[in-house]
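Take this structure, written in structure tokens, and hold onto it; I'll ask about it next.
Every protein chain except one is present and positioned as in the full complex.
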Amino acid sequence: MFSITVRDHMMVAHSFRGEVFGPAQRLHGATFLVDATFRRPELDTDGIVVDMGLATRELGAVLGEFAYRNLDEEPAFAGVNTSTEFLAKTIADRLADRVRAGTLGEGAHGLTGITVTLHESHVAWASYERAL
Amino acid sequence: MFSITVRDHMMVAHSFRGEVFGPAQRLHGATFLVDATFRRPELDTDGIVVDMGLATRELGAVLGEFAYRNLDEEPAFAGVNTSTEFLAKTIADRLADRVRAGTLGEGAHGLTGITVTLHESHVAWASYERAL
Amino acid sequence: MFSITVRDHMMVAHSFRGEVFGPAQRLHGATFLVDATFRRPELDTDGIVVDMGLATRELGAVLGEFAYRNLDEEPAFAGVNTSTEFLAKTIADRLADRVRAGTLGEGAHGLTGITVTLHESHVAWASYERAL
Amino acid sequence: MFSITVRDHMMVAHSFRGEVFGPAQRLHGATFLVDATFRRPELDTDGIVVDMGLATRELGAVLGEFAYRNLDEEPAFAGVNTSTEFLAKTIADRLADRVRAGTLGEGAHGLTGITVTLHESHVAWASYERAL
Amino acid sequence: MFSITVRDHMMVAHSFRGEVFGPAQRLHGATFLVDATFRRPELDTDGIVVDMGLATRELGAVLGEFAYRNLDEEPAFAGVNTSTEFLAKTIADRLADRVRAGTLGEGAHGLTGITVTLHESHVAWASYERAL
Partner (left out) sequence: MFSITVRDHMMVAHSFRGEVFGPAQRLHGATFLVDATFRRPELDTDGIVVDMGLATRELGAVLGEFAYRNLDEEPAFAGVNTSTEFLAKTIADRLADRVRAGTLGEGAHGLTGITVTLHESHVAWASYERAL
């Protein structure tokens, strides 16, 4: 199995509901380093998994929907905790939509899976892995 | 599949028996950066894999059983090489015991797997992955 | 010249005023990795710069005054941009106060300088260096 | 499942053919950080996955076949794009050959899989995973 | 003293002349992670060292003059070894030219120094520090 990963980041504000979150129930924020991994069993005719330039551009486009925002005020996230693991899934799903829409190039139709990892600090991160 | 990972470290002394270990047969030591990953297919009702605060606390408790010790003198490790890969398994198993004992919270009963990675330097690390 | 550095982090929300900040004028957030460096020309009688345990504890106490907060609502920061470089100075000054107050131990009176570096992402950081 | 990973690097020149590569069609170069992971379900009689010293030596030997070279001039790569993902597979296959040839020691015959990851920068990497 | 640092990277081919360089006399390549640090004793009226967005844009522009090129064929470098330390100075000098030309904004005229660090691998880097 082959994969490539590209990294970008986003800086957001949010808060959590639930006693389990302790002080993180207050409005705070995070820099999320975001690693998007694309998988496929065989390389395409150019000898690559997917165009790294397009993968980087599309990851940046997805993160641009979050960047420099207060996630508590985003209608898409009303009533949910925008936990690191939830955001990993949301970003993976939006990347999957873009793969299907063709914005990562024709070759990207050979992709079989995506994993997104969000690092919230040097000591904590979360991942979501899905098929395509 | 979702996962979260928390990182901590421990500083220990030990030695190895067997020619394969070369100079590491002498008493020496290591700082192990320890990454504990917890997996589950669906998030819990709070929208998380497991409480990161509890995961961090319980990893710290497990590492406290090793920290600032000479592993050659620990009865639990008599007659075994405390290799990086062996320690990864030991820590994973002890974390699994704590998940079952409920110290990572009720939500942790939905966890299906644990991976522990120990970095012994910037150029060498070992992992152990198990089901729950 | 000797130095020791300890690292911790904090997660905060804030916004900036001024066109130069572009989208960061909106309420957003950051994880700041914070490196606090303590300097002195000679080691103390224990052979150290300062007790790393106390340095870590005091850095954690200073960061606890920021952690999981919206800095826009902190009276101490009314009317100022809590830029990464401004926060580096604020943390360095608060650590200097603690050195003088003796909470880093008696040996800490031999310290001659502090540098604080805040990493706001994997591609941007800021520092403030001062004498003691 | 157990694994160990060792890291080394190589510095090479190359160019790509295909419009998808944009400016990377020009002769340029890369430092590849190379992580070689070896897997097996049970530890050997020394309590390890494979001798880390031998794994490091053999990875170094494989990378020595690339290091400080212009890959465009290597007969082995005539007519192919030496993409990061292609090089990951090439290195994994050459390591697998060495495992079978016995140069990683007798214990290495218990290995069941290899993964090679090449980091081409701090924001992009590629992997290839195979069975043994 | 305050500073901010921004990071980017470039991928180039080159070779060296001189026996001291051993196998690096052959045409090879490198990914250079480039950290550009800007210093000043006091913050500007926005409470910053320099606009991080402009600093990132200008660093990218300077690196664009090198990226995906064979430095052996660049007229600007005829007859010199494009060592990591030489490139650090070249990039620092070009950034200094841009500060003076005003492309980092009016506030940048308060800068008093620049340091550029190039990481050629995870185990080797070089820096050049200069006044403005």
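Labels for the chains are A, B, C, D and E, by order of writing; each one numbers its residues from 1.
By definition in this document, contacts are C-beta pairs under 8 Å (C-beta built on N, C-alpha and C of every residue); 3 or more make two chains touch, one makes a residue touch a chain.
Source: prediction; values computed, not measured.
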Based on the whole complex, identify which of B:M1, B:A24, B:L54 or B:L132 touches the chain you can't see. B:A24
Residue of B:L54, B:A67 or B:L132 touching the missing chain in the full complex: B:A67
Please give every residue of subunit C in contact with the chain that is not shown. 1-8, 43, 46-49, 51-53, 56, 105, 107
Taking the full complex into account, what residues of subunit E touch the chain not shown? 18, 20-22, 80-81, 83-86, 88-89, 122-129
When the complex is taken as a whole, what residues of subunit B touch the one chain not shown? 7, 9, 11-14, 23-24, 26-33, 67-70, 120-123
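Here is the rule we use: only the chains that are shown with their structure count from here on.
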Compute the shortest path length in steps from subunit A to subunit C over the network of touching chains. 1
From the mean C-alpha coordinate of subunit A to that of subunit E, what's the distance rounded to whole Å? 31
Could you give the separation in Å between the centres of subunit B and subunit D, each centre being the mean of its C-alpha atoms? 27
Residues of subunit C engaged with two or more neighbouring chains: 122-123
